[in-house]
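All protein chains of the complex are present and in place, except for one that has been dropped.
Per-chain residue numbering starts at 1, and chain names A, B and C are given in the order in which the chains are listed.
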Amino acid sequence: MKLARPLPHYLVQRYHGWKATTFAENRNWFRRLAEDGQRPRAMVITCCDSRVHATAIFGAESGEFFIHRNIANLVPPYAPDGEQHGTSAAIEYAVNALKVAHLVVMGHTNCGGVQGCHAMCSGHAPELEEKTSFVGRWMDILRPGYDRVVDFPLEEQIPELERQAVLVSLENLMTFPFIREKVEAEELALHGVMHDIAAGGLEQYDSAAGAFVQVL
Amino acid sequence: MKLARPLPHYLVQRYHGWKATTFAENRNWFRRLAEDGQRPRAMVITCCDSRVHATAIFGAESGEFFIHRNIANLVPPYAPDGEQHGTSAAIEYAVNALKVAHLVVMGHTNCGGVQGCHAMCSGHAPELEEKTSFVGRWMDILRPGYDRVVDFPLEEQIPELERQAVLVSLENLMTFPFIREKVEAEELALHGVMHDIAAGGLEQYDSAAGAFVQVL
Amino acid sequence: MKLARPLPHYLVQRYHGWKATTFAENRNWFRRLAEDGQRPRAMVITCCDSRVHATAIFGAESGEFFIHRNIANLVPPYAPDGEQHGTSAAIEYAVNALKVAHLVVMGHTNCGGVQGCHAMCSGHAPELEEKTSFVGRWMDILRPGYDRVVDFPLEEQIPELERQAVLVSLENLMTFPFIREKVEAEELALHGVMHDIAAGGLEQYDSAAGAFVQVL
Partner (left out) sequence: MKLARPLPHYLVQRYHGWKATTFAENRNWFRRLAEDGQRPRAMVITCCDSRVHATAIFGAESGEFFIHRNIANLVPPYAPDGEQHGTSAAIEYAVNALKVAHLVVMGHTNCGGVQGCHAMCSGHAPELEEKTSFVGRWMDILRPGYDRVVDFPLEEQIPELERQAVLVSLENLMTFPFIREKVEAEELALHGVMHDIAAGGLEQYDSAAGAFVQVL
């Protein structure tokens, strides 16, 4: 690897700041986490988006959340085909090896991935339909969600499609046999939440109501 | 989706705490981030591990880092085959749509995924070699790294394999044409770092030395 | 005191969250509690164990429970010998100064203190028998309970000893003259309960049945 570059100095400075404060204050806890291994209570699947950090919103400390982040917080359907499925690998490890108690899918407003999916499905982004578009092929996971929102008024389609990114993922999670089994045995709880960046809001999916409702 | 459950109350409480403090203090900034979109300076690829949060170590605020997290912070080789590649999609979006200036791959000590890969490659984990093992197939990405460490003394193999998880990923990044092009045009800088959980340490890959060196 | 350290930042953040939500919503009540003093309805004696918080299980709000927590929720026999008895001091203050109406001793499953007592009494923990072992000397209080369970089948001994930690404590409470007097005058009610951590269960001691029965 000949082309790696030194870290920008501002990151080095911040790291030293972290080490002299947060690390120093929690030295013994970090040593125990390293020696005894992690025992996270929840897995969180959320977007790569730089504006949405689950650790901040839920005040998660080191050791609490096992976090997978991908474009648009999507879970593909169960497909044990021998190919590389990074999301499915993360889920398998969290549920079967770490035995997390909760699996939270957190979507968010203003999601670029969801906007791209909407443009693609509505015929406005031919470049995303190309075989070579990684973002396009990834957003294919959300096509079933687009079909459910296409008859909504135009201005509601994208917000609804952001919610579908959570719902389709929850549905796909239930296609994994080891998840279905644990959910039905009440050994694992699934949760779907939506975060509103501008308003700092949080909704959660209420299965009885069949809708997202504000968290009270 | 009939089986979603309400969030555990402690998460709801913490969310309300976040909203009443961090969000309230930064309301205008969050509104701008929502309206104007994100403009992150760096993409960070790191592990799902609950003990390693790049936002903490690098003091990253909302809007700064576009973060992809998967098992063992791996990047697969470029493969525009029309299949779903979540990691490649995240990279494509960060580099081509968001035009990040830096791409940091951060590995860490005590990595369960790397330990599994070592067990699998050394013949001690047949269950990971099955076609249906998502973790096994994902860790196949690191097999070239195992080949480079197999002749090391046994006690050094896993620490070295953790470093290989960073190096193999950096090498694979360079197989993406749009990355190679930007790296060579000096429009994008790649960085490889290793975080030591117990010691709070940070090493970075020094291309000239051909080795990881402590960050000073 | 030269060695006190700043609180870890995550606790400071959580405190600020609490202040901005729970405290802000109940400001007037907290002020009254401070000005008029506490008037708790019950004293609860429970274990230090991090998995058993009486405030959660019984939904206790600020001002409701006067709570003493020690290893294995033990009460020593009345011993007005001029020595320091922290548990007896807490009881005296609750009963005579605060005039609580109820005194609840709550035991729990998976109690490390009880397990240590069992190991010590059955000859498997010589280190706990040393004069300098604070835990060992404290668990001496439960030796009379061990004598009652030693003839049970081995797998029942620890669960029964956990119940004895409640019963021996209730018996010892009755050796305090000011408690006996109030109990007999029906000015104070004693209660013994057992909490099952894994099952979320609750049993209470039924004097008529001479056994713990599930709370209905």
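Please note the rule applied: a contact is a pair of C-beta atoms (placed from the backbone, for glycine too) under 8 Å apart; a residue touches a chain by one contact, two chains touch by 3 or more.
This structure is a prediction, so every number in the text was calculated from the model and none was measured.
Participant: Shown chains touched by the missing chain?
Facilitator: Counting the whole assembly, the omitted chain is in touch with A, B, C.
Participant: Go through subunit A and note every residue touching the omitted chain.
Facilitator: 25-29, 31-32, 36, 39, 41, 59, 99, 101-102, 186-189
Participant: Tell me which stretches of subunit C touch the chain missing from the display.
Facilitator: 1-8, 11-12, 14-15, 17-19, 22-24, 27, 30-31, 33-35, 37-38, 40, 42-43, 48-51, 53, 55-60, 62-71, 74, 76, 80-94, 97, 102, 104, 109-110, 112-113, 131-135, 137-141, 167, 170-171, 174, 183, 189-193, 197-198, 200, 202, 204-207, 215-216
Participant: On subunit B, what residues meet the omitted chain?
Facilitator: 5-10, 13-14, 17
Simple rule for what comes next: only the chains that are shown with their structure count from here on.
Participant: Chain adjacency by touch: line, ring, star, complete or other shape?
Facilitator: complete
Participant: When the mean CA coordinate of each chain is compared with the mean CA coordinate of the whole protein, which chain is closest?
Facilitator: A
Participant: Just give me the whole-number Å value for how far the CA centre of subunit A lies from that of subunit C.
Facilitator: Their C-alpha centroids are separated by 42 Å.
Participant: Indicate the whole-number Å distance between the mean C-alpha point of subunit A and the mean C-alpha point of subunit B.
Facilitator: Taking the average C-alpha coordinate of subunit A and of subunit B, the gap between them is 14 Å.
Participant: Counting only residues that touch at least two other chains, what does the list for subunit A look like?
Facilitator: If we look for residues of subunit A contacting two or more partner chains, we find 22, 59.
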